[in-house]
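Apart from one protein chain that is not included, each protein chain of the complex appears where it belongs.
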Amino acid sequence: MRETNEQTAMRKHESAEPSNGTVLLAARGICKFFGTRTHRIQALHDVDMDVREGECVAVIGGSGCGKTTLTRIMFGLDTADAGTVRYRGGLLAGPRSAAMRQLRVESGIVFQNPFTSLDPRWSAGRSIAEGLVVRAARSGRRRHSAGDGEAIDAAVRGALAMVGLDPDDFIGRYPLDMSGGQAQRVAIARAMVAQPRIMLADEPMSAVDVSGRVQILDALTEIRRRQPHMAMVIVSHDLGVVQQLADRIVVLHDGRIEETGATGDLLANPQSAYTKQLIAAAAW
Amino acid sequence: MTAVSDDGKRFKRSGRDRHATGNVPLRMRFGVIMRSMWQQSGGRFALIVMACWIAVSLLSLFWTPYPLLQTDGGHAWASPSAAHPLGTDGVGADVLSWLMAGSRTNLVIALLTMLVSAMIGLACTAVMVSGRRALASAGVVVVDALIAIPTVLLALLFAVPFGASIAVIVAACGMTYGLNMARIVKPSASLAARSAYVQAARAMGVSAWRVFFTHIVPSTFPVLAVQLSMSAGTSILAEAGLTYLGVGVPSGVPSWGHTLTTSVRLISVYPLTVLWPGLTVTLVVTALYLLGDAIRDCADPLANVELRKLAATVSRQTHNTGVDA
C-alpha cells in the first residue's frame, strides 16, 4: 500500500516494534501554583500520572480542577513548579533538552477551539503540512526534492481522509469556510499527520455543537482503530465521550487525583463522592 | 504527465512542498487580487494612477518632450501652450519634462522608504513580541522614546555628514515611519504571538523565526498594508518638504519636490506653475492611501472570499490532473 510506504518514510524515529504497556510519559509529584507571591493558589498538588503505549487515558473533572494544566505540563507546553515529567525515560528539562525535542517530534496536540488553533490565513492543507515541511527542511538537506513534496502531499491527504474529510474538498479550504466539527477534524489531522507516538486532545469538543461533536468522536475512534500503538490523552468533562474512547480514566478534583481506574469499572462503580456526582450530572 | 493545462503546469513546477499545502501559484492569486481591486472604485482609481506613475517613470528613462537641461531664457514662466503643455519654469525649462523625470525619483524614494520602514518596523515588532519578557519591554521603551524624534529633525541631522541626497530622505522617513508602524502593528502581532495557532506551531517544533514570518507577520497584514502604503504616500510629501528646506533631493536632480520648490518662489506672480507639481503630488498621495485600503480588502484571504474560493478550486483541479496522469 502507498500509505504504508509513507508511514515508514515519515516515521524516521521509529525504532523497534513497541512492547505493549511500556510507559511513554510519566509525571511524578507535579505541583503548580498560580497567582502572585502574596496571593498564591495551588492548581496541582503532588500529582502522579503515567501514560502507556497504545492506551487512551481520559483526564476528567470540573472546570478549574487542573486537568488542562496537568496535561499541558506533561506535554511540555507549560512548566511545573515542582515534580518531573519523563518522556520515554528522558527528563523533560527545558525546551532544549533531548527528551523535549523528541517529544515535540513524536507528539500531536489538539487544542480546545479549532478556530483559534488554526491560523485563519492558512488553508487546511498548509496548516496540516506545517510540521512535515519544517521537519523535511531540517532533515539535513537544504533543498527539498520533488519527492519530499509528493510524500507530504500524500501524508496530508491521508490524514484528511482518516478524519473523514474529503481531501480534494478540504485541502484548499480556509477555517472561515468550515463548521466547528470540520475545523476541529482538520486540527486533528494536523496532529496526526506525522504519525505521532502520543497525542493530547484538550477538550476537543467543548467549542463545537452536537453534530460536530459526533464527527470528532468518529474521527478519534477511527484514529484509535487505525493507530492501535499510539497513546492518547483526552481531557474532557464530557463523560459520554470519555466512555466511548478511553481505556482508563483519571478523575481530578481541586488539583488532586480523586480516583483512577479502567473506564468500565470506574463508571460502573465509582468510589469517591465527587466521581459519583460527576457521573450523576452526566447521565441526566 | 501529458496535456496539462497551462495553470496545471505552473502549479506542478512551483509546487514541490507546496503540493499539499493548498497554496495557489502566485500569478493566479495576483490575478484574482487585481480583479477584486479593479471592482472597487477606490482600488480602480489607485491602480490607474499607479499604472500611469510607473509608465511615465519608465517612459522618462528614454524620452521627455524636451531634454531636462534645455532652457529657453526668452520663455521663462511661460503659460501652457502647444509647445509646452504645462508651461515653463523660471529658467525656461519645460515643466512637463521635469515632472516626468521627477516621477522616477519619487518612485524610487517611495519604494525605498517602504522597504526601509518595513524592515525597521518588523525588526522592532519582532523584538516587542519576543518571548523574552525583558527584551520585549526594553523594545517597547526604546521604540516609544525614538518615536518622539520628528522626521525633519532626523533629516537635518543626517544631512550634516551626508549632504542633501535621496538617501537622507529615505533614511529619515524609513526610520520614523518604521517606528510608527511598529507601534501600530504591535497589538495585532502580540495577539497572534499569544494565539493557540502559534502555540500549536511551536509545539510541533517550528522555530521562533519561522513562526514570526509565517504566522505573526501575516496576521498583521491588514494594518501592514495600510501603514506601508501610507508611508509611501507620506514619503512623497516629506520629499517635497525636505527638498524645500534644502536637505532633500540635491539641486539638478528632477523630483516633484524640486519642481515645486523652484516654482513656489514666484507663486504670487505665476500661480499656475505651482499647480502642476501640486496636483501630481496630491493625486499620487491620495492614490497611495486608497491603494493601501484596497490591498487590505482584496489581498487578504480572510477579507476576500474570491481568494478562498480560488484556493479551494485550484487544489481540487490539481489533484484531478494528477489522477489523469
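Order as written gives the chain letters A and B; numbering starts at 1 within each chain.
The criterion applied here is as follows: a contact is a pair of C-beta atoms (placed from the backbone, for glycine too) under 8 Å apart; a residue touches a chain by one contact, two chains touch by 3 or more.
Everything below uses one rule, namely that contacts and distances are computed from a predicted model.
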The complex's invisible chain, by UniProt name, from "MrpA C-terminal/MbhD domain-containing protein", "Dipeptide/oligopeptide/nickel ABC transporter ATPase", "Methionine biosynthesis protein MetW" or "Pyruvate dehydrogenase E1 component subunit alpha": "Dipeptide/oligopeptide/nickel ABC transporter ATPase"
Displayed chains contacted by the hidden chain, counting the whole assembly: A
Residue numbers in subunit A that touch the chain omitted from display: 61-64, 179-180, 209-214, 217, 237-241, 243-244, 267-270, 276-284
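Basically, only the chains that are shown with their structure count from here on.
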Gap in Å, rounded to a whole number, between the CA centres of subunit B and subunit A: 44
Residues of subunit A that touch subunit B when the two form their complex: 75-77, 101, 104-105, 107, 109, 111-113, 116-121, 123-131, 133-136, 144, 146, 148-150, 152-157, 167-169, 171-174, 176-177, 187, 190, 194
Contacting residues of subunit B [partner subunit A, same complex]: 15-24, 195-197, 199-201, 203-207, 210, 215, 218-219, 221, 300-302, 308, 311-316, 319-320
